[in-house]
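Let's turn to subunit A:
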Amino acid sequence: MSAKKKEYGTFNGITMNCELKTKERSGVINPIFTCQPAGAQFASIGIRDCIGIVHGGQGCVMFVRLLISQHFKESFEIASSSVHEDGAVFGALNRVEEAVDVLLMRYPDVKVIPIITTCSTEVIGDDVDGVVIKLNEELLSTKYAGREVHLIPIHCPSFVGSMVTGYDTAVKDFVAYFAEKSEPNGKINLLTGWVNPGDVTELKHLLSEMEIDATVLFEIEGFDSPLMPDGNHVSHGNTTIADLKDTANAYGTYALNRYEGTKAAKYLENKFSIPSIIGPTPIGIRNTDTFLKNLKKMTGKPIPESLVRERGRALDALTDLVHMFLADKKVAIYGNPDLVIGLAEFCLDLEMKPKLLLLGDDNVTYGDDPRIKALQENVDYDMEIVANADLWDLEDRIANQGLELDLILGHSKGRFVAIDHNIPMVRVGFPTYDRAGLHRYPVVGYGGATWLAEQMANALFTDMEYKKNKEWVLNVW
Partner candidate 1 sequence: MPYHEFDCSKCIPERKKHAVVKGPEDDLTKALPLGYLNTIPGSISERGCAYCGAKHVIGTPMKDVIHISHGPTGCTYDTWQTKRYISDNGNFQLKRTFATDVKEKHIVFGAEKLLKQNIIEAFKAFPDIRRMTIYQTCATALIGDDIDAIAQEVMDEMPDVDIFVCNSPGFGGPSQSGGHHKINIAWINQKVGNVEPEITSDYVINYVGEYNIQGDQEVMLDYFKRMGIQVLSSFTGNGSYDDLRAMHRAHLNVLECARSAEYICNELRVRYGIPRLDIDGFGFEPLSSSLMKIAKFFGIEERAQKIIDEETARWKPELEWYKERLKGKKICLWPGGSKLWHWANVIHEEMGLDVVSVYTKFGHQGDMEKGIARCEVGALAIDDPNELEGLEAMYKLKPDIILTGKRPGEVAKKIRVPYLNAHAYHNGPYKGYEGWVRFARDIYNAIYSPIHRLSYLDISKDEIPEDGGFMTQRMYSDVNLPEEVTKSDSMREYTGKYNIIDDLHKKEYPEFNKKQ
Partner candidate 2 sequence: MPDINEKVAQLENFIMKKCLWQFHSRAWDRKRQNENILGMAAKLLCGEEVDTSKPEDKCYWVDASYLADSYREKFDWLSTMSDDEIRELMLALKARIDFVTVDGSLNAELTDPRY
């Protein structure tokens, strides 16, 4: 975890630098992430005509559905194999068989059924791959002969990784299952990572301005679904089986997030020789510039004037904020790693000082991330990056170790840190259930940069007013 450090001198004998460390405690107090099956479930709802079966106890589904529902204010369908005591003792593969049958009988449109394991069924050693073979040979070729059904085992032991790795694994498993070489499709694959519908809209907008055709994994704009007069609209993803198959026929894969999609990109590269670009996550102006440059490189398409203007509008908006309001504001950021790193980079561009970055799982490769290395090399003040972190790593530093912050960026599970310590907070990431409609807005692209910076500024303004802290500054602006 060492990186070459530039010396920026010392202050009172203390060297200012950026350090990557791991949480010192063994346990978790207020987790940043949930476990792998949640990530796989989140990926699964992005696919059309797909209902996953989570093989384990019912809570592993019920609460993840609730979590997703809290975030989007919508309901999504995911099933459980409902493992009870007998299954835990004698094995529960019969529950998977029954679940597949019941699901297929009652949901005639369902074609894709990922079977997502959990800690319990991994510990008891249920052979999910074996039962899929059995189901394919027996149930699907008899009772459901002629019906297109895809059973995809996805191994998600909860004691490995986090929801982030669960998502990464699931995307790869879906792609590996479906990808099928036929004719070149003239498209790129865009693996968005764990994002919101607003992000997908923004990304597709950028692609459309560049006149690039892409297969987007996953098409989740439908998560923001309408209330229609016919009263029968449901929220679901719109990535189709054909889209997934076609990923093998792209001329390039762009995975925006290093930790959420790389596995799939590498799979396509190794299997079908499709070149891939991994990141950087296009958060902020600079990373969006890089995104467009990479797209240009990959596709040969020029960056159009319209995006120059769009970028200019964003820069205009940011210029109004940076020196006067955002400069030197101390920030803590937690959440999905690519999001945290992208936000930190953007904050630095905004003249802010990210002091603490919390990465919520024990991924040992964080130290190899060039973005983290760059922070270690170039940050000229004290910054901590903590891996395997929890939210107590944030709160304990504030409450007991003198960490002073002007702003917190993170998801809703950390809301009480902000509330109890009177620190303004901008909700970003997943989940953001304690603020209205955030999933409709992007954090990526030029649009996302503007939106994020203005959210941060408005949060600071509101805080100045509540605390009567130079609130009169805003009399003129």
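For this structure, a couple of remarks:
Just so we're on the same page, a contact is a pair of C-beta atoms (placed from the backbone, for glycine too) under 8 Å apart; a residue touches a chain by one contact, two chains touch by 3 or more; residues count from 1.
A word on the picks: all candidates are chains of the complex that A comes from, given by their letters.
Model, not experiment: these values are computed from the prediction.
Of 1 or 2, just one candidate touches subunit A in this complex, namely 1. Across the complex, candidate 1 is touched by residues 25-31, 33-38, 51, 53, 56-60, 62-67, 69-70, 73-75, 77-85, 87-88, 95-96, 98-103, 105-106, 118-120, 123-124, 157-160, 162-163, 225, 227, 229-235, 362, 392, 396, 412-413, 415-416, 420 of subunit A.
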